[in-house]
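Moving on to chain A:
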Amino acid sequence: MELIKVIQGIISILVILVLAPMFAGLINKLKAIFTGRIGAPVLQPYYDLKRLYKKETINAKSSSFISVISPAINLVSVVIAAAMLPIGFARPIISFEGDIILFAYVLGLARFFQILAAMDIGSSFEGMGAAREATFAVFAEPIFFFTIGSIAFISGLTSIYDIYHSIRLDNVSYLVFIIVCSISVFFLAITECSRMPVDDPNTHLELTMIHEVMILDNSGIDLFLYQYSSYIKLFIYSILETSFFYPFGVRSYSVGVIIFVVVIATLSIALAISETITSRFKMKNIPQYLLFATAIGILNLLIYTFTK
Partner candidate 1 sequence: MFEFTILILIPLLSSAVCYTIKNIRLQYSITLSVSALHLIFSLMIFIGWYQPNMPFYFSTDSLSKLFLLVLSNVYFWVVLVSFSYLKRPVASNSEEGKRYYFLLLNFYLFANTSAILSNHFGMYWVAAEGTTLSVAPLIYYYRNEEALEAMWKYLFLVSIGIAFAFIGILFLTLSAKGTSLEAQQLFFSEFVKKARELNPVWLKASFIFIFVGLSTKIGIAPMHSADVDATSNSPSPIAALMSGSLRITALLGVMRIFQIVRPTSTYEFAKIILIIGGLLSLLFAFIFMFKVNNYKRLLAYSSIEHLGIITLGIGIGGLAFVGAMYHIIYNSLNKVVLFFTAGNIHRKYKTREVEGVSSVLNILPWSGWLLLISFLAISAIPPFGIFFSELMIFEGMLFSDKPWLLAVTMFFLLFIFINMGKTLFQMLYKKNENEILPIEKERFEIIHFATIVLLILLIAIAVISPNILHENIINISKDFGIKL
Partner candidate 2 sequence: MQNVLSILFCLSLFYLAVTSRVKAYVTVLRFQGILLTVLLVFPFIHHFSIFALILPATLFIVKVMVIPRYINKIILDLDIKRMIEPTIQQFTFLLLVIFSMVIIFVASNILSKSTNIETIPFASGFSAIVVGIFVIIFRKKLIVHVTGFLVLENGIFLFGTAVASELPMMIELGTLLDIFVVVFLMGIAINKISSTLSGFDVTALGRLKD
C-alpha cells in the first residue's frame, strides 16, 4: 500500500511538470477560439520552451551573480511547491504538518528572487516591473491566508493534503463557505499567474506589463526556466482551485483523477472566458481588486465562524 501511495505521489508531481505548459496552451487556444481566431496549437508552449532551450544565454554586463542563480531558484521553488499539491486524493510526496506555510513561502521565495533579478539588471523598465510585482504581492498574499488559511483555521489542520481532505460538503453554511473561498482563490490565481484582468500576458507595451517586463532582458536557458516556472505556477493555482471541487464522499483515486481532469478542463474554459470578456484594469485599480478578493475572504471567515 505504502509503495502505491508513493508512486501516486510521484505521478502527481510528474503530471504537474509535464502537463503545465499544455494547460497554458489550452487556455490560449480556447481564448483564440472565443475571439474567433484559429490560434496557436495547444502544444505551442512546448515548442517555445524547446526553442528557448536551444538559444544562448546572455546576461547584462551590469548584472551580478543574482541574475545567474535566480532562474534556477525560481524553478526549483515552484517545483517544490508543486510537489506539495494533491492530485486525485493522492498524498503528495512532500506532505507534513504545517506545509501550508512552506507552500506559501516557497512561492514567495520564487517571487523574491525574480524581483531581485529584475532589479539586478539595472534597467529602469525591469525596476518598474519589480516594483509593481512587489506592490501587488503585498495585496495578493492575504488572499491566500484568508482562503486556504481560513479552511485550515476552521479544520485545525495545517497540511494542504489534510486540509483538502477535511472539506465535507454536508452542511449548507460550510458549502457556502467553500464556494466563496473558491471564488477568492480564483481571483488569487488570476493575479499570481499574471492573467487578465490584472496583467495581460500577451501585451506588447512594456509600460503596462507587470510580470513580462521583469524578464525582458533574459534569454536562452534563463528565459526557459522563467517561462517554465510560470507555466507550473499557473497549473499550481489551478490545482488549488480544483481541489475545492472534489465532492463529498469520493475517496477513490480513479474517480478523483477523472474529476481532476474534468475540473481542470472546465477551469481552463472559465479562465479563457474571463480573459475574453474582461479588459485589463487600470494599474491603479488593481490593489482595490485584490483587496476586494481579500474582503470576500475575510467576510467569509467572519460569517462562517459566527454562524451558530
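How these were chosen: all candidates are chains of the complex that A comes from, given by their letters.
Everything below uses one rule, namely that a contact is a pair of C-beta atoms (placed from the backbone, for glycine too) under 8 Å apart; a residue touches a chain by one contact, two chains touch by 3 or more; residues count from 1.
This is a predicted model, so every value here is computed, not measured.
Peer 1: Since the rest of 1 or 2 are in the complex but keep clear of chain A, which one touches it?
Peer 2: 2
Peer 1: Which stretch or stretches of chain A touch candidate 2 in the complex?
Peer 2: On the chain A side, the touching residues are 172-173, 176, 180, 285, 287-289, 291-292, 294-296, 298-300, 302-303, 306-308.
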